[in-house]
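There's a structure below that I have some questions on.
Take a look at chain A:
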Amino acid sequence: MNIAETILFTGSSNWILNIVFIIIKIAVVIGVTMLHVMYATYFERKVIGHMQIRLGPMRVGFHGVLQPLADMLKLFFKEDIIPADADKPVFKIAPIIPVFATLSSLAVIPFFEGFVIAKINIGLLYLFAMSSLGAYGVVMAGWASNSKYSFLGGLRSSAQVISYEVAMGLSLVGVMIMAGSLNLSEIVKAQQQYWYGMYLIPQFIAYFVFVVAAFAETNRTPFDLPEAESELVAGYFVEYSGMRFALYYAAEYIGMIIMSSIAVICFWGGWTLPPVIANTIPALAVVPGIIWFLGKVYFHIFLYYWVRATVPRYRYDKLMALGWKVLIPLALANIVVTSIVKYMS
Partner candidate 1 sequence: MDKYLLIPLLPLIAFTINIIFGKGIIKERAHWIAILAVLGSFAIAVSTLIEVLNGKTINYDVYSWIVSGSFKVTVGFLIDQLTAIMLIVVTSVSLLVHIYSVGYMHGDKGYYRFFAYLSLFTFSMLMLVMGNNLLQLYFGWEAVGLCSYFLIGFWYEKKSASDAGKKAFIVNRFGDFGFGIGVIMIFLTLGALHYTDIFAKVGTLQGQTINILGYNIDLITLIALLLFCGAVGKSAQIPLHVWLPDAMEGPTPVSALIHAATMVTAGVFMVARFNPIFSLSETAMNVVALTGAITSLFAATIALVQNDIKRIVAYSTVSQLGYMFLACGVGAYGAGVFHLYTHAYFKALLFLGAGSVMHAMAGELDIQKMGGLKKHMPVTYWTFLIASLSIAGIPGLAGFFSKDEILWLAYNHGTIGKIVWLMGTAVAALTAFYSFRIIFMAFHGKFRGTHEQEHHLHESPKAMTIPLIILAIGAISAGWVGIPAALGGSNAIAHFFEPVLGHPHVTAAHEEEFMVMSISIVAAIGGIFVSWIFYSLKPEIPKTLAAKFKGIYTTLWNKYYVDELYGFIIVRPTKWIASNILVAVTDGKIIEGIVNGVPQAIRNFGERLRKLQTGHLQHYAVSMAIGLFVILTLVLIAAGR
Partner candidate 2 sequence: MLPNLFFGYFAIVMVVLSLLIITRRNPVHSVLWMLVLFFHIAGLYLFLNAEFLAAVQVILYAGAILVLFLFVIMMLNLKEEITAERFIGEWPIGVALGISIIMLVYFALSKFIQGPVGQYTIEAINKETHTKTIGRVLYTEYLFPFEIASLILLIAIVGAIVLAKKRG
């Protein structure tokens, strides 16, 4: 029995039931995530609005609570324009890839104790694999649109994504070494053996590298060069409109959630509380783990908005230099130090 068979054929008598159960799980996760994506957009506008001393959306519903719904409806009913010179099949497939990749990543994320769709041993590698697919959506969109701006945006974006993937992967190696596993649930559990309950403290360099790389991976400010409005109109998806544009938009926010989740799982102890807190206040045990998990994730999402509201955009060559000359060496040094410490103890 291997993984594929375990998932598909456990107990031939009830494998249909099994599949149904898995599908329900997937549906729940995707549904909840999409809801979060909708309100993450609302959340962003509100946060940035307040940071800039304005109110943000206020018209639709109480304080604009229904604004995401309205946006969604608008995008759904907009005309889907395909440029005449575009490579049509590629143009159509391109937006699906990032959504597919980011949604697939959700499969291995443990939201709380025991809740994970696919409990596989190579969870982290799987996440890397999926995030590396993100580049395709960008490149293909840029190329298929057959337009200068989108093409340049696509090239920029893919170069940026590929570069920062390396830094991101290397930054997590330290965590892997400390936990001795690639399984995300076990990484969370491994953090419980320390009184502070999170790798954030010993792996602060890795955390720093990871967060910066995550910003770049999701094409967020200050690394949002691919869609740099002022230079490239809107980057690789300039030719997209309506539903396909919404898919890119959704993929970006799902990406943010995924990156935040990885940060939470690998550095913040996932759904757990640090033992030192849990032991001093035993009453907190009644709070379900999902609350802590979502709280930590929202902190990271808030961080994205905060940075966006504060920091100006990087120049392209500075961006690449930062990735290759600062983050990767830092991550490598972190790996060396971590290995030595692990080997000594």
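On how the list was made: all candidates are chains of the complex that A comes from, given by their letters.
The rule we apply is simple: a residue touches a chain if its C-beta (ideal position, glycine included) is under 8 Å from a C-beta of that chain, and two chains touch if they have at least 3 such contacts; residues count from 1.
Small disclaimer: the values here were computed from a predicted structure and weren't measured.
**Q** Quick check: counting C-beta contacts as defined, which of 1 or 2 touches chain A in this complex?
**A** Selected candidate, touching chain A: 2.
**Q** Quick check: in the complex, which residue numbers of chain A touch candidate 2?
**A** Contacts found on chain A: 1-5, 9, 87, 89-90, 93, 120-122, 125-126, 128-129, 132-133, 135-136, 139-140, 142-143, 151, 154-155, 158-159, 162, 165, 181-182.
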